[in-house]
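Apart from one protein chain that is not included, each protein chain of the complex appears where it belongs.
Showing subunit A:
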Amino acid sequence: MIAPGKSHRPAAHETTTSTVLKVRDLGVDAVGPDGTDPIVSSFDLDLAPGETVGIVGESGSGKSLTARAIMGLLPGSLVARGQVEYGGRNLLELSEREWSHVRGREIGFVLQDPFTMLNPVFRCGRIIEESLIRDGRRRPPRSERRAEVLRRLAEVGLTDPSVADRYSFQLSGGMRQRVAVAAALARDPKILIADEPTTALDVTTQKEMLTLLRGVQKARGMSLVLITHDLRVAFAMCDRIHVMYGGSLIEVAPAADLESRPLHPYAQGLLLSEPSLDRRVVELPSIPGSVPKAREVVDCCAFATRCEWVADTCRQGRPPLLEVGRLRRSACVRLPEIGAAMDAKRARIDVAEPPTSEARSERPLIEIRDLRKEFRIGKRTVTALDGVSLSVNQGESVAIVGESGSGKTTLARTLLGLERCTSGDICIDGVPAHDWSKLSAADRRRLRGTVQMVFQDPYASLNPMRSIGSTLSEAIRSHDRGVKDTAGGVADLLKTVGLPPAYAQRKPAALSGGERQRVAIARALAVDPRLLVCDEPVSALDVSVRAQIVNLFATLRRERGVGFIFITHDLSMLRQITERVCIMHRGRLVESGPVDRILDHPTDPYTVKLLQSIPRSGAAWIDAPVTTEARRTPAGGGRRTGGRDLMGEVCDGGDTHGAA
């Protein structure tokens, strides 16, 4: 079913003669006073002209360092070894002077963070112009350069000439990323390496960005190396995918093959822990544990610590990447033995679960009526919440979905009393709570014990100076001052969130991201709340760890009857965690209803646009235009261009990207 959509792509990998970039046995070592630590080892890559190759991996898998090694941009303490063959030369042997002729002109590079990669003291036109200047030739006249800059900006979809005169901080994230792409393409490179080019962007902007990359690539016949942690993005964009884990390749396969039948337990686990948008499963299959550091898994299969099919052979040396089929390679030594078991597991998961109709109380726990919140920034007033009304019943799970700047986080913070609303009513469990500072101490305590919050960034939401035990026991005491000995309570909480009691002695720095998020959830549970407000609870976590946390939420709901409000921009998890969805856009609730109805039959144009922006495999998704009616309405339009809209864009950006 995918093949027809992909037929237009060059089947480059079949003609092995034409390879623009050939990487053999590339390694990256950290050189320190205590010897060298391998961070990336034996990385291979062949890139044909016009081909798109994806490098997929989680944080710490070494994918970004690999890209930097290919570009010769490793930080000082790291050293690359191996072969990077381009134009008959090994790039790793080039001098810094020779590199400057390769970078930009032969290989372009786009970085992840559109907020820091453009120099804020230059206007965008100058940034591109600077890349255009070719050494050895005289600079063309000013008007010519200007025309060229505008042409380049138009190529990346920025048709408004005023963009060239703006500074990067006056543009939205998507526009900055476009300028960065234009700058990377300015010298017409043959290869573009894009390192997580869409991770920091909203879903709708992500789709536009990917469409743009694909369009430019096709028009120029350029090769693209796309580095991403998102398998769905890789499936949508790439011809072939390299999966990295713990610093080495574990599977290389054509995208369609990898999607239908992964041949490495890690690749399969990653695939299965990405829930499907169109069906609900009983429990998300999750990979236990967390991503190891490369130096901890030097002499064994990197996935051995987390693999359910692990055997002694997996721990005897690093398994090599072996040919396992046409154009496919896998690093699993046990593949012949476990292949059938893997298929069986996949088939089991593929069975859809009918929507649950859990019995729950019809009594509203939270009622929000006509809530408004305005922020004053200098002389301007920005409306973050514009008449939001919402009610949440006891034990219910509601998702509030929106892009950055939609006001969803402000809504959560106002509900928790961390922000005071401008007008409107909030009623929590019968207590009017629109202004927490006016509540009596007893009421305030009661509300704190009713509603608690889990924050997005587990790396910042725990006090780094306090041990896990003292954080949790303080939370217990905040609820019940009479408790003398909290050790038992702390151990119980840790057990509830699936951590061993010994973790109470540790500081947050000794925990992985997923473990920290568990502790943060335990802290919120310490006061025995009836509702947890979770602000993007999994978006800062590794993909393979997300499913664990989502499952933990499901367990908490089942066993403790806790209700949830999920604040998220990720539509894919919705069906697994909620039964009701509210879509927010520019401070308003544009649509709300049962999750199945919203996802299957959306009525609001903005919801339609959001749903269309979720990456799907195959070129059909990339090339499909976003619905026109969504464009025309004030709610959905205006993302792309237009001077008047820019100011709105600017204030959009600041809200949620800080922690991303």
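By definition in this document, a residue touches a chain if its C-beta (ideal position, glycine included) is under 8 Å from a C-beta of that chain, and two chains touch if they have at least 3 such contacts; residues count from 1.
Operating definition for what follows: contacts and distances are computed from a predicted model.
The complex includes a chain that is not drawn, and of the options "Heme exporter protein C", "Peptide ABC transporter permease", "Tryptophan synthase beta chain" or "Radical SAM-linked protein" the UniProt name matching it is "Peptide ABC transporter permease". Residue A:E474 is the one among A:E85, A:E474 or A:D492 that touches the chain missing from this view. Here one chain is not drawn; of A:T305, A:T414, A:S592 or A:T607, the residue touching it is A:T305. Of the listed residues A:V281, A:A460 or A:L611, the one in contact with the hidden chain in the full complex is A:A460.
Within the complete assembly, residues 288-290, 292, 296, 305, 413, 416-418, 444-445, 448, 452-453, 455-457, 459-466, 474-475, 478-479, 500, 502, 506-510, 512, 520, 523-524, 526-527, 659 of subunit A touch the chain that is not shown.
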